[in-house]
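Note that this complex is displayed minus one protein chain, with the remaining chains in position.
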Amino acid sequence: MASAPFFAVVAGAGPGTGRAVALKFAKTYAVVVLARSPESYNDTVAEIKKAGGHALGISTDVADAASVNSAFETIKKELPGSKLAAAIFNVSGGFAKKPFLELKPEELDDSLDVAVRGFARFAQSSLPLLLESVPDSPHPPSLLLTGATASVKGSAHFGSFAAGKFALRALGQSLAREFGPQGVHVAHIIVDGIIDIPRTKHLNPPSGAEDAKLKPEAIAESYWHLHTQHRSAFTQEIDIRPYVEKW
Amino acid sequence: MASAPFFAVVAGAGPGTGRAVALKFAKTYAVVVLARSPESYNDTVAEIKKAGGHALGISTDVADAASVNSAFETIKKELPGSKLAAAIFNVSGGFAKKPFLELKPEELDDSLDVAVRGFARFAQSSLPLLLESVPDSPHPPSLLLTGATASVKGSAHFGSFAAGKFALRALGQSLAREFGPQGVHVAHIIVDGIIDIPRTKHLNPPSGAEDAKLKPEAIAESYWHLHTQHRSAFTQEIDIRPYVEKW
Amino acid sequence: MASAPFFAVVAGAGPGTGRAVALKFAKTYAVVVLARSPESYNDTVAEIKKAGGHALGISTDVADAASVNSAFETIKKELPGSKLAAAIFNVSGGFAKKPFLELKPEELDDSLDVAVRGFARFAQSSLPLLLESVPDSPHPPSLLLTGATASVKGSAHFGSFAAGKFALRALGQSLAREFGPQGVHVAHIIVDGIIDIPRTKHLNPPSGAEDAKLKPEAIAESYWHLHTQHRSAFTQEIDIRPYVEKW
Partner (left out) sequence: MASAPFFAVVAGAGPGTGRAVALKFAKTYAVVVLARSPESYNDTVAEIKKAGGHALGISTDVADAASVNSAFETIKKELPGSKLAAAIFNVSGGFAKKPFLELKPEELDDSLDVAVRGFARFAQSSLPLLLESVPDSPHPPSLLLTGATASVKGSAHFGSFAAGKFALRALGQSLAREFGPQGVHVAHIIVDGIIDIPRTKHLNPPSGAEDAKLKPEAIAESYWHLHTQHRSAFTQEIDIRPYVEKW
């Protein structure tokens, strides 16, 4: 891949938020998309290239330390001299919706391995690069985390998912307080509602109204806005939901 | 004033957030600035006009029902046919910092008259106009409220200020839930820190770092972003603070 | 009334929480109950006296400064030498449930006059007495505030009620931070659900389950527990709701 001065890395580049954020940031930066399988990122990479941007997809399992290390090694090799302007963590796990007494340890682990351990690995790989970019990044280097309703509310039968999301939010606050004063913008985005992607086509929000599902492109606009905020006015947390959503 | 198809109204157009928001929105809309005295808005109006924009200042006391009604009558007359795209409430009162047992009833009233009654009046005047704009406004018609640290935390000796700000946040949530589904975007912005204006020049934030005070222009960028959010991805609450701020 | 060494004062002594709290505290203290009309407190006073306790009812409108002052003058005269151990504020206003654009200024005022101004008056009359009791009160002198779901959530059509309740919570936090270090315990109780009183008999909670409405006596147990907490372990906020309540 031809090198560009700055790049963004998006972990979790599925068809919704991840893809839209990658496309949005690709208008300004080279973009590296990480996902477990090429099927998840191939289209996004192709779309960015077609539009004249720089993109690189790397098969990565954030739940696996070696895989994350390898991905950042690949980035270093493939984008020599390029600096990290934004790291977006958009991976979730532990969706098992079930009565607590039926929850298997590995289902709880699935949430923790991704949302907590996986994020910690991703952040430990990204933050040194973001710190390096502080002096000359066009916008304050940013670490953006995707949250959910379950980041602030533990619902019945959603314990494992909520445990991971609450913990991710905790890490986000902790990192914001540690790295904010060093010039890195850490922000947490609570995406509250159904995202409008092919997989959710059959899901009709209760309201039945138009635009009742979150458009990924609309979400991506807010991620970009957070990235471009001046360091004198950083947002740490933002919620995003459809106008008709109950909350 | 020459009419423009859409306008924004900013209540509380002092030298910080209000002025910066007015200037930002004036790049797209005609802007009406409301403040108690012309000294508060004259410069802003002049600056907008000099840059080729449309601006109108109206002396208004939001704590006075007749004054608010009169302001909206003036708007109707001065901007015939123009429609309201955004209403920003940026007025505060009740700053009396003192031991609770020394707090005078009128000092508590000062907070409630502005932040609660004043906002209610402003919202009751604005919302019908915002609802009318839903079908053709370039962005979802927006009602944006300026909050503060005291919106979510009641500190010692700040009871009257916090009472008003908590109540304002309550009204914002209530209106977001009522008018969001009708297409009007109601958002609450928690501005946490010292704003960088001439009046705060002598205040040195504890960190002593550069950019340790909120730049009004940076705040205004987030107000504009909130206004431009697609209705499938509305934010209800956002915090903004300097990168070095403790919180 | 025969004097007793310590007394409690309960503002808002209707048939639910107020009455139950008065009866509970009357097992240890003389109790003064304040309500707008004798019909609201007569039964409670009679019941306390019948059980061998000391009780005094005073017709008081917390929305009226003169009425509150007069009540505390009466207390001073009727309970000479008695000291204040606990002040409970259990009054609400502004229940008008209606579309915001139909809300009348006086309906919003009803909420502010009671929950904010009324509470401030009650607190300014009580706190000096509570401070005097710090050295010898059997439990840390306490100022207990009754909140509701609307203290932390502004729902559609409930703006005026939520504005008052949010503001009351703000004042509670502010006073806890100012008077806690002086030995007075200020706590806020979020009562979330329907209270089981004659007036709500026809209301069937969605669950239809037994005990699905809050028993006033059960609420009163938690008020008493808060009052008896050691100063090394004060609670500032507590929620109370039926086991079947959705939240």
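As written, the chain order gives the labels A, B and C, with residue 1 at the start of each chain.
Here is the rule we go by: contacts are C-beta pairs under 8 Å (C-beta built on N, C-alpha and C of every residue); 3 or more make two chains touch, one makes a residue touch a chain.
Worth saying up front: this structure is predicted, and the values here are computed from it rather than measured.
The chain not displayed here makes contact, within the full complex, with A, C.
The set of chain C residues touching the chain not shown comprises 140, 177, 180-181, 183, 185, 196, 207, 209, 211-215, 217-219, 221-222, 225, 228-245, 247. Although one chain is not displayed, its contacts with chain A can still be listed: residues 65, 99-101, 103, 105, 108-109, 112, 116-117, 120-121, 123-124, 127-128, 150, 153-159, 162-179.
By definition in this document, only the chains that are shown with their structure count from here on.
Annotation: 46 Å between the Cα-based centres of chain A and chain C. None of the residues of chain A touches two or more other chains.
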